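Only one protein chain is missing; all other protein chains are in place.
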Amino acid sequence: MTAPLLAVENLRVEFPTRRGALIAVDDISFEIARGETLGVVGESGAGKSLTGAAIIGLLEPPGRIAGGRIFFDGRRIDNLPYAEMRRLRGAKIGAIFQDPLTSLNPLYTVGRQLIETIRTHLPLSETEAKRRAVSLLEEVGIPAPERRLDQYPHQFSGGMRQRVVIALALCANPQLIVADEPTTALDVSIQAQIVALIKRLCREHGTAVMLVTHDMGVIAETADRVAVMYSGRIAEIGPVRSVIKSPKHPYTVGLMASIPMIGDKAAHLAQIKGSMPRLGSIPPGCAFNPRCPKVFDRCYRERPILIPTETSAASCWLYDKAAAR
Amino acid sequence: MVDPVIVTSPRAWRRFTSLVARTADSDIAYNFRRSPVTMLAAAGVALILFLALFAPLIAPFDPFDPGSVDIMNADLPPAWVDGGQSAYLLGTDNQGRDILSTLMYGSRISLGVGFAAVVFSLVVGVLLGLLSGFLGGYTDAFIMRIADIQLSFPAILIALLVDGVLYGILPREMHGDFWFPILVFSIGISGWVQYARTVRGSTMVEISKEYVQAARVIGISPAKIMVRHILPNVMGPVLVIATINLAVAIITEATLSFLGVGVPITSPSLGTLIRIGGDYLYSGEWWITIFPGIVLAALALSINLLGDWLRDALNPKLR
Partner (left out) sequence: MIAFILRRILQSIAVMLAVGFIAFSMFRFIGDPINNMVGQYTSTAEREILRKGLGLDDPFLVQYVNYLKNALHGNFGNSYKQRRPVSDLIIERLPATLELSFTAALLALAIGIPMGVYTGLHRKGFLAQTFMVLSLIGVSLPTFLIGILLIYVFGVILGWLPTFGRGDVVRLGWWTTGFLTPKGLAALIMPSITLALFQLTLIMRLVRAEMLEVLRADYIKFARARGLSNRVINFGHALKNTMVPVITITGLQIGSIIAFAIITETVFQWPGMGQLFIQAVAEVDIPVMACYLMLISFFFVVINLIVDILYYVVDPRLRTERVASAHG
């Protein structure tokens, strides 16, 4: 089996405050293989974006990595100095953020931003870089790319801007892209286009993607595997079809049940009772125990580890066959 | 207009004391305790405030009582310099007045004018801001127009001009009696705009909220709505503005006095003292001007530090 492109081991991200440290990402581990798309799904505040930020080394202080290791292509990257990490960013690991409007510098033309990124990583001349920029814009589906090079970000529509952002992320052909809610700020109709674009490009270039989102539909469309996060922990992780069709963790079950389907005859939308606990008040044991319909004694005492089932791995004591009597 | 029961009822008092208790334990107080510079600044302000307030009781001399001033004691240097006397710790001026005492009385005047001017700016600014935000339409446009025009001129210029005009209107004989209201008005009028703008912004945010609309439907008078609901929400930023404004007001008064159009010599402020002392700089009697200068600088610096800290502490974005 080939070594994974990205391996995260026991990652812990915390925010020191005067009342003690708030743990936002609590001991998570997962891998991403080359060319694979891993969806990371969960509610706001579950820790998905922070995981992505930790991987690319752009955690905003006072947040910091408090434990665990991150390996990229066999090399440990979580403890690299800033200058070393910078060389990886853009060239090996790219990133896409949520809001295309604020991701682009409004005072520079799109062409200038593309060319400067290209020339940072590739030894090309100005003209060669310009040609590459044009072909990148073409690739992401922007018509009349030569003309568009000299335009400013505000002259593009929202969807077009996100395409430019994707082009910028792909400038130097990175092996992994961390996409943080890439479609959330866009119209629904545009979302589908951008999702398709990401899928196509990553297949063509063989790029792995860590797709962070709260939209299960996007995950279903694009991801190979999915990790469901809750309260800074991974609740369930496995192939997309399996997790959607037969969710194992009660939280995932609740999630799937609450997605309305066309043809549903139900009068009410299904909901999971309660809400995700705030950072300072996560209960001991399993974080989901206040809301879980299948909760039992052990859930309050011990925090569950990821237990493999037939279809996926779930951190739920229900699946601990060894302990079941 | 404002229901006095709201302000003085036992329930309000209990709320106030619990607010004080919560504040002492809050993030702000913690923030304060961790910053030694800020604590030093607060101590400085407290000290000068104390000396100013109780000047008549604790000053060694009353420099403006002709009976206690002896011209034979004129031009004495500070006590630690050759020729100084220990009774006059910081020396005396050309009339024989004790510098330390003039400092305390001077701070009194400076702080008095400063506070009064800030209160004036605050009341006018908050009022206009509330009206502007609440009534909208032409009132809003009109008030904001004036604000914009006034903002394009430096405050000191406006204060100078208003000061000059008022003195011009007043017959010369009365100049000596009316300096306080004239100064307070001039400095106050130069500073209302910031309050108005901030309050207007907050007002406009609040009136679109449902609880205000509900209150209007029930028939609660606009005045009550403004005071009970909108005002508490605005007090934070207003407090920051007021603190920084206080330093500006004190410096403005000092500048006006230095230029000769502020507080007269009969009851001089720190600025006036500096002006009087300036002439003696060349003859080597530095203490007459330098000491008031130090006090003024310390005062302004401390207030600015407090204002800076307050703004950072109340700003959620910077944490």
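The first chain written gets the first letter, and so on, giving A and B; residue counts start at 1 in each chain.
To be clear about the criterion, a contact is a pair of C-beta atoms (placed from the backbone, for glycine too) under 8 Å apart; a residue touches a chain by one contact, two chains touch by 3 or more.
These numbers were taken from a predicted model, which means no experiment stands behind them.
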item: Selected from B:Gly164, B:Gly201, B:Pro222 or B:Gly236 as touching the chain missing from the view; value: B:Gly164
item: Residue among B:Ile71, B:Met235 or B:Leu259 that touches the chain left out of view; value: B:Leu259
item: Contact set of subunit B toward the excluded chain (per top definition); value: 149, 152-154, 156-157, 160-161, 163-165, 167-169, 247, 251, 254-255, 258-261, 271, 274, 278, 281-282, 284, 286, 289-290, 293, 296-297, 300-301, 303-305, 308
item: Touching residues on subunit A - with respect to the absent chain; value: 56, 58, 86-91, 94-95, 97, 99, 101-108, 116-117, 120-121, 152, 154-160, 165, 168-169, 171-172, 186-187, 190
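One rule holds for everything that comes next: only the chains that are shown with their structure count from here on.
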item: CA centroid of subunit A to CA centroid of subunit B, Å; value: 53
